[in-house]
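A single protein chain has been removed from this complex, and every other one stays in its place.
When the chains are written out, they are named A and B in that same order, and each has its own residue count from 1.
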Amino acid sequence: MLFLLLPLIAIFAQAFAEGVAIFWNNLSDEYTLAAIGLTLLVTALTIPVNLVFGVFLAWLVTRFEFPGRRLLQTLIDIPFAVSPVVAGLVYLLLYGSSGWVGSWLDGYDIQLMFAWPGIVLVTIFVTCPFVARELIPLMQAQGALEEEAAVTLGASGWTIFRRVTLPNIKWALLYGVILTNARAVGEFGAVSVVSGSIRGETNTLPLHVELLYQDYNTVGAFTAAALLALIALFTLAAKAGLEWRATRREQFR
Amino acid sequence: MSIRLTNIAKTFGRTKALEPLDLNIADGELVGLLGPSGSGKTTLLRIIAGLEQPDRASQGSIHFGERDVTQVHVRDRRIGFVFQHYALFRHMSVFDNVAFGLTALPRRERPSTGEIRTCVNRLLEMVRLEEFAKRYPAQLSGGQQQRVSLARAWHSNPTCYCWMSLLARWMPRCVRNSGAGCVICTTS
Partner (left out) sequence: MTLYSLLRRSAIASAITATLATGVAAPAFAADRELLNSSYDIARELFATVNPEFNAWWQDQHDESVEVKQSHGGSSKQARAIMQGLKADVVTYNQVTDVNVLAEQGLVAEDWQQQFPNNASPYYSTMAFLVREGNPKGIDSWDDLVEEDVELVFPNPKTSGNGRYTYLAAWAYADQEFDGDKDKIEEFMKKFLGNVKVFDTGGRGATTTFVERNIGDVLLSFESEVNNISKEYGEDDYDVVVPPVSILAEFPVAVVGKVAERNDNTDLARGYLEYLYTEEAQRLLAGFNYRVNDENVQKEFADQFPETELLRVEEVFGGWDQVMDNHFSSGGELDQLQRR
């Protein structure tokens, strides 16, 4: 327990080491604000995309039989198996100006790498398994019987999804979203490769922490780190809250 | 409504669940399927409902009356299906479960809220569960759940019933009240 708490305490201690005024200064520094803004943007775009994708994938894999289904299930885990840095490099290979897709895009003056769209892309990649991995075992365990009952009663596909499937998976879904959020905010490796580190433009909060540290601005670095730690704590609290609520419902039933 | 099955066979992977068979059920008939477990009773019922497709190789067909429904989707076959373990919607109240068939209709065809309420209450009365309307499936006994699933399947004047359990008591009432074509049920 101490092992986990001490680093957290240290982060906040360092952040406030030079007083609250400096802490506030660091926080409202224009580059820090830009980094926060970029991180929020990336997360706000990543979550809905992966939510839809994850649900769709889980639905596909647990409710239908088709050749290659097992393969698909394994493929979902690729972002977990691949080191984030490698993932970033692969994106660079594909979308960089000398890459297969990148050189084509270059002709249209569209730049994905070293700009925020590239960061969003790699973040989507590294976080895409979370929602699917939460849903698949649950939906497999729940079975398709309720959905079959619904279809015999004449419900359309969308109605079945909305009124039967979704309510049964909502807590797992929320949990998957929380995990996605946490990972998207904290992602470093893949983003560092494709970011280009343009201050005020393509630095996310984790990259900004590193930047400040390299700059010998230890207090500033820890201030930004404290923000990230806060988000982590919030994520944990949300997760605990969800779990508590889930158990409460079970008891109630 | 009569039901006619011609040359229906079903194989799962390497397991032959059903040898090619023919089955004729006349209008208004009550048919019971008896057999040991694994004999294919469930499969047959699911094929009639459309939840499984018969093997293409045997080129079987299913007719409801004069209508060839072999290619018709489940939701358009209007079968009142009662599952072996009832498959009630666990997060919906008894009332909402029974009302589902009506509330799931597209807006154009859907009756008004008042009409739905009347219908559902009537159905609940028929299965003697009026007081349980607000309960959830997890709060009901096995027998009560059975009755809910029956009421739920009862709603929209199905062409015929497929029951995966013996609900002997309810059979005559069922047929009489809903005017359904026939009832097929199985026992394990």
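Assume a contact is a pair of C-beta atoms (placed from the backbone, for glycine too) under 8 Å apart; a residue touches a chain by one contact, two chains touch by 3 or more.
Remember, it's a predicted structure, so these values are computed and weren't measured experimentally.
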**Prompt:** Which chains here touch the chain that is missing from view?
**Reply:** A
**Message:** In the whole complex, not just what's shown, which of A:Q14, A:Q111 or A:S156 touches the removed chain?
**Reply:** A:Q111
**Complete:** Of A:Q14, A:Q73, A:Q142 or A:S197, the residue that touches the missing chain is A:S197
**Prompt:** Which residue, A:S83, A:S97, A:Q140 or A:T247, contacts the hidden chain when the whole complex is considered?
**Reply:** A:S97
**Sole contact to the chain not displayed, among A:A15, A:L38, A:L138 or A:L179** = A:L38
**Complete:** Against the hidden chain, subunit A presents residues 30, 33-34, 36-38, 40-41, 43-45, 47-48, 92, 96-99, 102, 106, 111, 113-114, 116, 166-167, 170, 173-174, 177, 196-202, 211, 213-216
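Operating definition for what follows: only the chains that are shown with their structure count from here on.
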**Prompt:** Taking each chain's centre as the mean position of its Cα atoms, how many Å separate subunit A from subunit B?
**Reply:** 43
**Request:** Write out the stretch or stretches of subunit A touching subunit B in their complex.
**Result:** 145-146, 148-156, 159, 163-164, 167-168, 253
**Item:** subunit A partner contacts - residues on subunit B that touch it in the complex
**Value:** 49-51, 74-81, 83, 85, 87-92, 100-101, 104-106, 136, 138-139, 149, 152-153, 155-156
